[in-house]
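Incomplete set of chains, arranged as in the complex.
Residue numbering begins at 1 within each chain, and the chains themselves are lettered A and B in the order written.
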Amino acid sequence: MPVPKANLYPDFNIVRLSHVELGVTNLAASRKFYADVLGLQVTDETATHIYLRAMEERGHHCMVLSKQDRPTVGALSFKVYSEVDLDAAQKWFETRGRPCAFGERPYQARTLHTSDLHGVPLEFYFQIDRLKPIHQRYELYRGVKPLRIDHFNCFSEDVDAAVAFYNDMGFRVTEYTEDEATGRLWAAWLHRKGGVHDIAFTNGSGPRLHHTAFWVPTPLNIIDLLDLMATTGYLANIERGPGRHGISNAFFLYVRDPDGHRIEIYCSDYQTVDPDLEPIKWGLKDPQRQTLWGMPAPKSWFEEGSLFEGVAPRPPALKSQPIIAP
Amino acid sequence: MPVPKANLYPDFNIVRLSHVELGVTNLAASRKFYADVLGLQVTDETATHIYLRAMEERGHHCMVLSKQDRPTVGALSFKVYSEVDLDAAQKWFETRGRPCAFGERPYQARTLHTSDLHGVPLEFYFQIDRLKPIHQRYELYRGVKPLRIDHFNCFSEDVDAAVAFYNDMGFRVTEYTEDEATGRLWAAWLHRKGGVHDIAFTNGSGPRLHHTAFWVPTPLNIIDLLDLMATTGYLANIERGPGRHGISNAFFLYVRDPDGHRIEIYCSDYQTVDPDLEPIKWGLKDPQRQTLWGMPAPKSWFEEGSLFEGVAPRPPALKSQPIIAP
């Protein structure tokens, strides 16, 4: 079995994924997409940045839009349990030869900047500005009614290596895809916060960000978003779905933002807090792996992703391919 | 404009579509599909026939499964307002040169057997055995929780001619597709009972039955059915959807029964009782005509249909084609 044993006592305690910074070429167009169509709430904005949170979040933001010349992705940000964990994280990354620096971020206390084994920029913080709850201000709910950021999904040129790295950091594998031919990992889903994943890795030219996902209450909210996007000029931004994943059991929809960054709308996965939760294995050729039901994913879904700023992707070692829509 | 003026004072009064008889090759397999998976209620069964009704229907059946050597379709059955309308119907069909006969059907009073301009076998009755309501016996609800039969959809070799024929019979067009190149009708939806349609015609090798549709309460029931079919051996029976039609605005799913007969699960169309309701026009090349959002329909959906017993289909005069999934 290709999945490493869970590290139940990691060197530092990551609570959950927190936020991502997306470089976008047109702030106004992106604001319209994320705030008016998806329904995220703007918590601050400047000439160059827009900060957004979802409806049940009290941290200052789960997404930062940053004006750039071309679409890029900044760091994937994670919240750690306490400041002690920040220092332990620094030590952990330095031990593995990763560059570490502490720096400033608006609204955040002391923040560790580093990167993973393949160069994905990562940030860790323990404290961010807290905002008043809005989850019962129902007049603010719009679009797909996003409740919280749920996970990141990255293309990886070596999923086995990525899983080993993140597993050692304390992420626990909940489900995975094995390439039956080689016995290697083709994809894996790993969590910290008690859902199916905070981060996932899929075999492909990497590192690149495949998508950022938001959790919504019910499949009907996703159908509402489809109706809205299909009739307000965003039909071409609907890439895949709706459908149900075999992996995670989630009801899903994938849409593309005005710069092509991919967003997943996601609901109905399951609780994974048990430390002895057995990872679920799927074969790469199982047609119900990606899609319990629904159309196969289009080519773009398997091939396109967002570049991390300053990180050139490399082709994957593993050449196996899943089922792709013709 | 290719749609004829509605005939608001037809010669006889059709209330609604009522039922269809499907020839199936394996009664047990079909019973499992319609009763256990879709959730229709068996109201009677013999060695050769199974009678089914949906949850809010009080007429004895909306579908008859009949054991046959190969899949076929018997008559499309309609309920008329009173016995007087039966005799007026006979006169109407005889005037148009269609063969007419009164015959017996189990559970039905006097029944007119005839056929439409292209040979589709039709039946009209005014009285069928009435059963006790079961719409509040919630322990009986299963599968997709079908509430009532909603409509028939037929391939037609000449949609203009079919629409003229049914329009004269009192069916009213609610939406239609025009082939912009020729100005001819490519498809049309016509109603009697106050929804978007009791019957529709689509250009193609005809006459053949494209599908029979059932009305369900909400899109979530359709998602429940997808989950059930995808995990109980019926994955390959899911043909198209879920999605929302541009035409009719309905949320839909198409599935195939064990013999390949196509069933649509359908909800959320609109009320059409106004006699001055303006038909909505769609261009054949409008990508949101068939699919407001969702994957394009597969080839099978455009090409395959069920044969009416003893009626050989003819190729359509109109060669224009809509958008088909590759």
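Here is the rule we use: a contact is a pair of C-beta atoms (placed from the backbone, for glycine too) under 8 Å apart; a residue touches a chain by one contact, two chains touch by 3 or more.
Worth saying up front: this structure is predicted, and the values here are computed from it rather than measured.
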{"item": "Number of identical chains forming the whole complex, with 2 shown", "value": "4"}
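Everything below uses one rule, namely that only the chains that are shown with their structure count from here on.
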{"item": "Rotation, 0 to 180 degrees and nearest 5, that superposes chain A on copy chain B via CA atoms", "value": "180"}
{"item": "Separation of chain A from chain B, taking each centre as the mean of its C-alpha atoms, in whole Å", "value": "44"}
{"item": "Residues on chain B engaged by chain A in the complex (per definition of touch)", "value": "218-220, 223, 226-227, 229-231, 235, 238, 242, 244, 251, 287-288, 292-295, 326"}
